[in-house]
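The other protein chains are all here in position, but one chain of the complex has been omitted.
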Amino acid sequence: MQFNVSGHLEYTVRFPSTLILNIHAQKNSGQLILQENFVVQPPLARVEEFQLTDGCSRFVRLETGNAAQFTIDYTATVDCSHEIVPANTIDQTPVGEMDRSAIPYLFPSRYCQSDRLSRLAWDLFGGIPHPYDKVLAIVDWIHDNVEYVIGSTDSETSAYDTVTQRTGVCRDFAHLGIALCRALNIPARYFSGYAYQLDPPDFHACFECFVGGKWFLFDATGLAPLNGLVRIGTGRDAADSAVASTFGRVQCTLMTVDCQLAPNQQFEPLGRTQLSRNGLSLGSGRVQNSN
Amino acid sequence: MQFNVSGHLEYTVRFPSTLILNIHAQKNSGQLILQENFVVQPPLARVEEFQLTDGCSRFVRLETGNAAQFTIDYTATVDCSHEIVPANTIDQTPVGEMDRSAIPYLFPSRYCQSDRLSRLAWDLFGGIPHPYDKVLAIVDWIHDNVEYVIGSTDSETSAYDTVTQRTGVCRDFAHLGIALCRALNIPARYFSGYAYQLDPPDFHACFECFVGGKWFLFDATGLAPLNGLVRIGTGRDAADSAVASTFGRVQCTLMTVDCQLAPNQQFEPLGRTQLSRNGLSLGSGRVQNSN
Amino acid sequence: MQFNVSGHLEYTVRFPSTLILNIHAQKNSGQLILQENFVVQPPLARVEEFQLTDGCSRFVRLETGNAAQFTIDYTATVDCSHEIVPANTIDQTPVGEMDRSAIPYLFPSRYCQSDRLSRLAWDLFGGIPHPYDKVLAIVDWIHDNVEYVIGSTDSETSAYDTVTQRTGVCRDFAHLGIALCRALNIPARYFSGYAYQLDPPDFHACFECFVGGKWFLFDATGLAPLNGLVRIGTGRDAADSAVASTFGRVQCTLMTVDCQLAPNQQFEPLGRTQLSRNGLSLGSGRVQNSN
Partner (left out) sequence: MQFNVSGHLEYTVRFPSTLILNIHAQKNSGQLILQENFVVQPPLARVEEFQLTDGCSRFVRLETGNAAQFTIDYTATVDCSHEIVPANTIDQTPVGEMDRSAIPYLFPSRYCQSDRLSRLAWDLFGGIPHPYDKVLAIVDWIHDNVEYVIGSTDSETSAYDTVTQRTGVCRDFAHLGIALCRALNIPARYFSGYAYQLDPPDFHACFECFVGGKWFLFDATGLAPLNGLVRIGTGRDAADSAVASTFGRVQCTLMTVDCQLAPNQQFEPLGRTQLSRNGLSLGSGRVQNSN
């Protein structure tokens, strides 16, 4: 499935600063970039794209220098190979046999304090035999118990808060899902991306769990079809995968995001019922040749 | 400098479980393993050593199978190349020019909520011009304001607690140092290791900061000389670098640790005064050929 | 019902200090003290009994002076008038018609952050029409979801922790019950007391809720029959009702507590089934003539 995605960001600079952006669609086994364009206006002192070794999130580091303001425009056409896997063919993966690359995603992180949610997770979901079904139950539980309320949380809100306060936005839903999965020894990681049919359009966040040797996508908000997601960031939580991390003093004054079907594409949203019988995977989130 | 290190751990198993141990000395540009031995008694169903891509911490994954108890014995002779760098030759490294591999260590993590300590860090240390001097001041501040009290904290204690509660053990001292550095845009990571002259002998934890293109060691506890440290784990915080992560039900019933000078070695502890004029580095914590 | 209660405490003094003890059985409309004896050995510089205006908890303030150690012995025979009220006769009491003396117990306190548990409380229990039934459901929920584990919590643990971490002791069970009730606009307060048939014998804590103009007792631990409780302290939470608050440096080295039936008394423990049909009240916790 091909999508045209775009992000437009405007910044005001108060002081020479550094930004690390994470808005590029990933290139990996699940995503092919057919074309893309990244423009900074006016051109800044330094603009550098890079990747970290443990994934293929594509970062851009910008030095504002003495610019007073600047805009970012990113557009891409991305071919996503969402893979549908019948749930009854997904194996269990005990920690002892798990692919090593998944192990870091077993540990607690800034916003996903799985260590503190352990007993609650086992009480609620420990009796469900298969890990894939455990995650489905977690997604349902979050969906049923946490209300999506814009503005109800802030950048310090973590899974430990959300499990009790029971409101949040997509980021909070993802953090709680991740924390509960890790508490049950299921590797889980943060997914940020473009989302087709998300209303209003914005960057979206959800999460992936590693079951039976694959990373499967889950979204407890239910706000966008899983097969309409285009991957940007992969990380332990939002601390790793922020759209923008700023060092210095810059302020984002405008952000618009878009995700459309490319011409001649047919889209059939994957519904909740199908997802209870089928896992959806969007590749490993690692570079193609090392997958 | 060569050290003979050893760790002896005894476990009781209540239920078939998986353990991930991190007690092997690292092999990297700063450490050469002259000999080592790792024995599990009785032999378990599965014992596998592995490394993750983003560092060279050496993990061992063990499957207990139906064993009721087992012991771990690790011994090694390690040649550590501690590098002493005159402080006045250490460059500043703005985020915009920083080696990319250091960037993940700028972000908050489970036990090091640098985002919440930001204002305090800038108030206390923001006026110090050079990042190396900032870290020295942080180490002094922690040393002066946090009391080392065994048993005063637990596995949930984080830097956000320690900055106010002001007691802790080596792990808490490290977490607070890391959080304060990251809050000041200085990459900082957790260091676990064997420590010569640590009394009583135990695994030790301190931290490293990335300044001027190198990782420098710091220890706010002052309990062991920096040039007597042998690196085991490198991580964002203790969540990444636990001596043992257990999945299932096993209990550690005994742990003894030792770190001695190898024969014919001369050791001169590096004191506080020297460290204010000299940084101490123990390699990059990455594999030799990729350094 | 008459009980013989006793408390024996031994203290070591490191530095001249003040203690505020709260171990005397209350005198009020629900409790008559038939005889009592309070002895401090050796006699201290100053020993003063007092009450605060908003209840009738009986405090003793002790000045250690230069004593190196001392012991406290309290014994009493207390006649408790536990009142049984058929649940179907208990009225609702909207906040607008509530007795004013109950209003302070609607607000959050140190260990009972009802403000943060509000949404969870309404989600779980908001649909139950009658406040008495709401409290019964809360007690059942805590009993089913929180495990009584000695040593699993400390003096900083609050309801906000317990609702997620799901372990605790009687104090934690009480705090969670109080917080959930207040979140539902039901006044709730902390009850500390002697408890017949508590095993092992100790001071006990549970909570009271104000419904239909009376304070009813509830105990989510289920460890002691409600009609075997002798009231000591009434407060917002354990911060108000500590057995001992110390100012200075003293250490409690021994504490033994006992609660026996007085001779010729017949005791029939009130079971869970009866409590679902009957509320149990032990007076208002206020002095007799002002009740």
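For clarity, chains are labelled A, B and C in written order, and residue numbers in each chain start from 1.
In this text, a contact is a pair of C-beta atoms (placed from the backbone, for glycine too) under 8 Å apart; a residue touches a chain by one contact, two chains touch by 3 or more.
Predicted, not measured: the structure shown is a model, and the values here were computed from it.
Enquirer: Omitted chain: which shown chains does it touch?
Expert: B, C
Enquirer: Which of B:167, B:197, B:260 or B:274 sits in contact with the chain that's absent?
Expert: That would be B:167, which touches the missing chain.
Enquirer: Which residue among C:7, C:30, C:108 or C:131 touches the omitted chain?
Expert: C:108
Enquirer: If you put the missing chain back, which residues of chain B would it touch?
Expert: 116-117, 119-120, 123, 145, 147, 160, 163-167
Enquirer: Can you list where chain C touches the absent chain?
Expert: Interface with the chain not displayed, on the chain C side: 18, 20, 46, 50, 52-54, 59, 61, 63, 94-96, 100-101, 103-104, 106-110, 112-113, 115-116, 155-156, 185, 239-240, 245, 247.
Assume only the chains that are shown with their structure count from here on.
Enquirer: Call it same or different for chain A and chain B: same when shared residue numbers make up over half of all numbers used at their interface.
Expert: Interface between chain A and chain B is built from largely the same residues.
Enquirer: Just how far, in Å, is the C-alpha centre of chain C from the one of chain B?
Expert: So the centre of chain B lies 46 Å away from the centre of chain C.
Enquirer: Suppose each chain is reduced to the average of its Cα coordinates; what separation in Å results between chain A and chain B?
Expert: Distance between chain centres, rounded to whole Å: 30 Å.
Enquirer: Residues touching two or more other chains, restricted to chain A: which are they?
Expert: Within chain A, the residues that touch at least two other chains are 116.
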